[in-house]
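Right, one structure below, let's go through it.
Of the protein chains in this complex, all but one are displayed in their positions.
Chain naming follows the written order as A and B, and within any one chain the residues start at number 1.
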Amino acid sequence: MGVARRLGSRRATRVGLVFLALFLALGVWPTSWLPHDPTEVNLGLANRPGLWAGNWSQPLGTDFLGRDLLSRSVYAARLTLVIGLGAVTIATLVGTVVGLLAGYFAGWVDEVLSWLIDVQLAFPMIALAVAVIAVLGGSLTSLIGVLAATSWFTTARVVRAQVLAVKASLFIEAAGALGAGSVRTVFRHILPNVVSPILAVATFEMARLVLTESALSFLGLGVSSPQTTWGAMIGDGRAYVYESWWVATVPGLLIAALVIAFNFVGDGLRDAMDPTSYASSGRTGGGGLRSEQATEP
Amino acid sequence: MMRNAVRLCAVIAAAAVLGCATAQSRLIIAQSVDPPTLNPFDTTAPYTSVYAQVCEPLMFWDTDENGGAYIRMHLATSYEWVDDLTIRLKLRDGVTFSNGEPFDATAAKVSLEKLFGAFNYSQWLEGLLSEVRVVDEDTVDVVLTKSAGFVPSVLAMGSFQIAPADFAARGEDAFNQSPVCTGPWMVGEHVRDDHITLRANPNYWGGDVLYDEIVYRIIPDDNARVAALEAGEVDMAVNVPLSAADRIERNGALELLAVPSLRQFATFFDTDNPKAVPLLDVRVRLALNYAVDRAALCSQLFAGRCTPMAGQFLTNQHSGFDPDLEPYPFDPQRARALLAEAGYPNGFALELTYTAGRYPQDRQAGEAIAAYLRAVGIDVTERTVDFPEWARQFDARPRETTALYTVGFLFGQDGYLALLGYTEGNRFRTSVMPEGFDAGMAGAATATNEADRIGFLQQAMRAINQEPFAIYLYALDDLYGVRKGVTGFKPRGDQTIRLLDMGVARH
Partner (left out) sequence: MSQWVAWRLVRMFLVWIGVTLVAFLLLRLTGDPARVVLGEFASPAAMAAYRAEQGLDRPWPAQYVSFVSKALRGDLGTSLRFREPNLKVIVERLPATLELALASLLISALVGVPLGVVTALRRDSAFDVVARGLVLLALGIPNFFLAILFVLLFGVELGWLPTGGRGGLGHLVMPAVVLSFLLLPLTVRITRSSVLDNLSMDYVRTARGKGVGSRAIVWRHVLRNASLPVVTVLGVQSALLLSGAVVTETIFSWPGIGRLLVTSITGRDFPLVQSAILVVSTGVVLIGFFVDLCYAALDPRLGRSRG
């Protein structure tokens, strides 16, 4: 495909893809192959510096419970990615379905779905997150659910705008005239045209949701121990920023790298796509360009 | 070198601020929470620190040189039990409220009735008041419906005196924002979530106070609060996080004050929970107590600013503490042996709930305790919830909390009040409270003689040492950062602040 070739042609995108591959490798890395048990508490080893202080046993240092930060960072990669990817997948699926339905059927279906989108958009995300997670606790499902809830409407808006644009173009009218069913029209003619913007939005959203998850951890709304994510690790370490800077900095750098990698790939995807189609989706109320929201939760 | 120069500049800047502050005689305190109202009968612990400068109680809990708690008289000069149901209070002469109203028996009656009707003291005082009788201008009798030796202890926590005519004239809403009382300071300005300013009461009965103005700055983030202290923007920071303790001690311009807190932490056994069947066996409950290394938690996680509980659910700051009891030793082998004896050689599964962000290092401590329990073979699932949600689950019927939960409770200096919640019919009661506990508490309830009360409470402590109802964990030190030059501040174990104790220039 042209998009794939154009995607690979950009250096930043290639760097991003390499990093993503690395992170995925960390995510599937078996925990039995780690230098230490990532959840093993050893209070006697608390807050030890790493290599820079000559500590070869724990090269990235230890946290406040004496857990090895290298092992922990690898261990946390899995859940960080599971939460991010899980939320993005759900948001993308829901958003695509809603956007397709709203754009294709128009009329009252569109009105109802657009109302839903507007309600979600106007509802303060922080209130949703605090209320839900306070009650359900920081479980994997509640986090993924909350993050997906703050993201699906972005995809929905982009898809809806895109469908409207595609519908307006001639060939769908032609397909309708030939008697193709609506399901067939959606899958044959509309869906292929919205795949690229969906992917671009999803990569940006992925980056945003990883950051959002870390901010939720700051507010004490992260996953429950012994599970952990990079966001939760920064949250743990922030009390020690002054004395033991590495506890928060190690996961902080990982998150920054992950976010940048996803953005590089997202940029590449968008540049590789037909620019006019994306711009048009951006124009209808800023749908497409709103993919990164400024909601620090 | 550069760094030192910068430090020097900071010190000079701080000194400049210091000079300023003393010239205007203003004290700036950084605290984490903003009191929603300043009504003494309507708020709980952390808020007391503000209104306690404005409103004064008849008597209050204080500590002697040895750290022992005792009741110190204030607006009342003495109290005595006239009979088993009547407490006679003598009131101080020559006291007026800041608006000029006289403080006398009629005024005290109004405030006392409010206290006995207050929602937030209802667990102890509900249904207890028969009447408040004005004997003469300086004497009131508090007449109870039944014998309750602990009432003076509650009076020492909440007998704040408010100006009755002012309250009647302005109404409760206005009073909530700016109470008029007898205290050394009066409410000036309150900008929510930003600051509260108190101004000196020029007619204070006790003399001229040290500071013309007290400003509470609301700084919710722990690091930011310490940063404000280090930058010289505030004179005092409360709830200093442990991680900043060393930094403050090393700082030549600052001083770290620590006081053992009355807040007692424990991992409680909710034996009413259907999943908690193994906990019904006393051997299992003892095993869990042997499984946790309190000393290591205290020395490592809390940097030594922590006291392990001595095998009972009172600290040595409480009345009723039994000094002969020792902390359970850390003995995982014995724990495993006891578990095997009780029929659980391979452990069992339990859920543990703890809070994140309510208490110092609560999340870290929860993780560490879970790790200790896993080490003796118990399959622990950890859950974190926010405190109100925990309280909801706890109060729900059937109860929705997990079989184990770690919280810290601060119920004042009186051991009886701290333990009342575990007696029959009360909120924290579980099915495993030993008989000896009930007997001791029943004795302490009616005794009006302090020595007898303590004896009964110690009996209760010995009972819960033999048959624990929780993993008694530790009491932490409360940390305060204070700028050098601010003298006389004495931190208190109940987390309230009494600035009057910093000194008064007598007339």
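The working rule: a contact is a pair of C-beta atoms (placed from the backbone, for glycine too) under 8 Å apart; a residue touches a chain by one contact, two chains touch by 3 or more.
These numbers were taken from a predicted model, which means no experiment stands behind them.
Taking the complete complex into account, B:Ile219 is the one of B:Leu155, B:Ile219, B:Val240 or B:Leu338 that touches the chain left out.
Touching the chain that is not shown, out of A:Leu20, A:Val41, A:Ala134 or A:Ala148: A:Ala134 (per the contact rule at the top). Among A:Gly95, A:Gly231 or A:Gly268, the one in contact with the hidden chain is A:Gly231.
Only one of B:Arg133, B:Arg199, B:Arg374 or B:Arg392 touches the chain withheld from this view, namely B:Arg392. In the full complex, chain A touches the omitted chain through residues 12, 110-111, 114-116, 118-119, 121-128, 130-132, 134-135, 164, 207, 211, 214-215, 218-219, 231, 234, 238, 241-242, 248, 252, 255-260, 263-264, 267, 270, 275-276, 279, 282-286, 289-290, 292-297. Think of the hidden chain as still there; on chain B it touches residues 3, 6-7, 9-10, 13, 36-37, 42-45, 119-124, 126, 172-173, 176-177, 191-195, 217-221, 223-224, 227-228, 230-233, 386-389, 391-393, 395, 409, 411, 427.
The rule is short, and it goes like this: only the chains that are shown with their structure count from here on.
In terms of their C-alpha centroids, the spacing between chain A and chain B amounts to 43 Å. Those residues of chain B lying in contact with chain A across their complex are 222-223, 241-244, 246-247, 293, 296-297, 299-301, 356-357, 361, 363-364, 366-368, 370-372, 382-386, 388-389. The touching residues of chain A, when paired with chain B in their complex, are 39-41, 43-44, 46, 64-66, 134-135, 137-138, 219-220, 224-226, 236, 238-243.
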